[in-house]
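Heads up: the structure comes next, in structure tokens.
For this depiction, one protein chain was excluded, whereas all remaining protein chains were kept in their positions.
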Amino acid sequence: MKLRFNNNFKYIIFTTLIFLFIQLLSSFNFLNRYYQGILTIMCINIILVVSLNIIAGFLGQLTLGHAGFMAIGAYFSAYITKLLSNTYFSFPIALFLGSLMAGIFGIAVALITLRLKGDYLAIITLAFAEVVRNILLNLDVVGGASGYVGIVKHTNFAYAYLIMFVVIILTISVIKSKSGRAILAIKEDEIAASASGVDVGNYKILAFVFSAFFAGLAGGLYAHYMGILEPKAFRLDKSVEILVMCVLGGMGNLKGSIIAAIILTLLPELLQGISSYRTLLYAVVLIVMMLAKNHLTLKGGVK
Amino acid sequence: MSILSVKNLGINFGGLRALDKFHLEINKGELIGLIGPNGAGKTTVFNLLTGVYQASEGEIILDNQKINGLSSDKIARIGISRTFQNIRLFQNLSVLDNVKIGMHSKYEYSFIEGILKLKKYKLEEKIKEEEALKLLKIFNLDVFASYKASSLSYGKQRELEIVRALAGKPKLLLLDEPAAGMNPNETIELMNTIKKIQESFEVAILLIEHDMKLVLGICEKITVLNYGRVLSCGKKDDVINDKEVIKAYLGE
Partner (left out) sequence: MELSQFIMQFVNGLNVGSIYALIALGYTMVYGIAKLINFAHGDLIMVGSYGVFYFYTVLKLPLWIAIVLAILLCVILGALIEKIAYKPLRKASKISLLITAIGMSYLLQSTFQLIFTANPKVFPNFINLPALKLGDILIGANYYLTFLISIFLLIALNILVKHTKVGRAMRAVSQDAGAAQLMGIDVDKTISITFMIGSGLAAIAGILYCCLYPVVSPYLGAVPGIKAFIAAVLGGIGSIPGAVLGAFILGMVEVMSKAYLSSALSDTIVFSILIIMLIFKPSGILGKNLKEKV
């Protein structure tokens, strides 16, 4: 017990120090807008990977539709900020409502997929995200295919960092509670979990709601960082990108997936000089990583 | 006093009549053996009692409450816990967490209290952890508390499954071949432990077992299944001298 508290405490100090350091750098103009932008996107990606980890890592369900939840949060929060125009609290309210909307869709997806797992779940979540994207593409209220423009750029690094921090803390807390144990038990063995008194359906829904809510939050931050939203930003590629971070970091390993998110946010920026080879390189890295990871697992070296 | 009363239970798998007119009475604190040849329907009885399968007809009453039609987790909360023939532990979780999940429904703090780590959460987690360690002590598993369940030996895994089932404080404990894969010495040790559990936890136990020595050694009553039907049931001595039973087991 005592140890756990200490860990939390260390974590809080550590993250606060990082934050202060980055703030210091930017106030002395060591970090220009470009770098601050990368850092903001990094925070958003970390929120995404942590949120996906709840479904894919802890609950152990394969999903390919995380970009769908993100899109819902992004579009809905952007719509709300426009609706509330320039009220003082419009941004937090919009973020919250956008996430809430994503969470509601999370419940819906969870309810219809309760009996599915493995590949079937992957397919249905993929289809869900595609439906969301197709509807957005045809929804003139939010700009349709030409994009949703003129969103006020409320998101800055401080905002993104704070929210990322809260998301991580909350996720850890859920996992350390009885609810988290129940979710892990479902991943291990659904039948044994339910024979132990765990209401499998409820906890699946809980995991989806949390995950979708956080993904919506990331979407909201993204919308108010970009200032413009296009449905094509939420294609299958985006869902895959988040999943890849999750897998590279080790399923259910928060620390690992945060590091993977940081690396995979930086990688494309570093490869900008050779941009025509970027996707090729990315593809090769993906395949080699998976093969190497499997090789190591088989040898019992790394899990 | 009857704790479990099963009447006229039946189920079909496709065209196969897997269980027919099954009946069973278990009184508080009794230890009953369920035996029969392979494929007789023993595990099917367990699956029906715990809601894994839904019966085609019949009724199951646990402690004056009708439980057929309920989901597995509800039945577990009402008071039936079980082990599985092919061990189903949470292999990648710690031994301690396995037991804690067995206690899942006994935790009282709310979801919010859990997230915010309020006092009630901390207090209860501590109490439950001590309780879990105490339960693990029954089989001397407490020393392995922080080990991954998958790292335990086969016999220890079977024992851990029993501990996990006990953690839910059941009124009725179902053990599916608890001695499978154990050597004679281990089996004798297990017999004693089951007896001890029955007494100290005041729990009724229904066990499926092929090892007749174990069944005859500890069970007061026996029900014999053959081809999905009850061949004989009652006091141990009456059942083993039953002509039908001898015929089914030894041939004519």
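Chains here go by letter, A and B, matching the order in which they are written, and residues are numbered from 1 within each.
Here is the rule we use: contacts are C-beta pairs under 8 Å (C-beta built on N, C-alpha and C of every residue); 3 or more make two chains touch, one makes a residue touch a chain.
Keep in mind that this is a model prediction, so the values were computed, not measured.
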Legend entry - Candidate in contact with the missing chain, chosen from A:124, A:152 or A:271: A:124
Legend entry - From B:9, B:32 or B:52, residue that would touch the chain that is not displayed: B:52
Legend entry - Residue of A:24, A:83 or A:135 touching the missing chain in the full complex: A:135
Legend entry - Sites on chain A contacted by the missing partner chain, in the whole complex: 56, 62, 112-113, 115-116, 118-120, 122-124, 127-128, 130-131, 134-135, 137-138, 191, 240, 243-244, 247, 251, 276-277, 279-280, 282-284, 286-287, 290-291, 293-295, 297-298
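Heads up, the rule we're going with is that only the chains that are shown with their structure count from here on.
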Inset, instruction - Spell out the part of chain B that touches chain A in their complex, as residue ranges. - result: 50, 52, 71-74, 76-77, 81-82, 84, 88-93, 97, 100-102, 104-105, 107, 109, 111, 114-117, 121-122, 125-126, 164-165, 167-168
Legend entry - chain A - residues contacting chain B, complex: 1, 170, 173-174, 176-179, 181-182, 184-185, 188-189, 191-200, 206
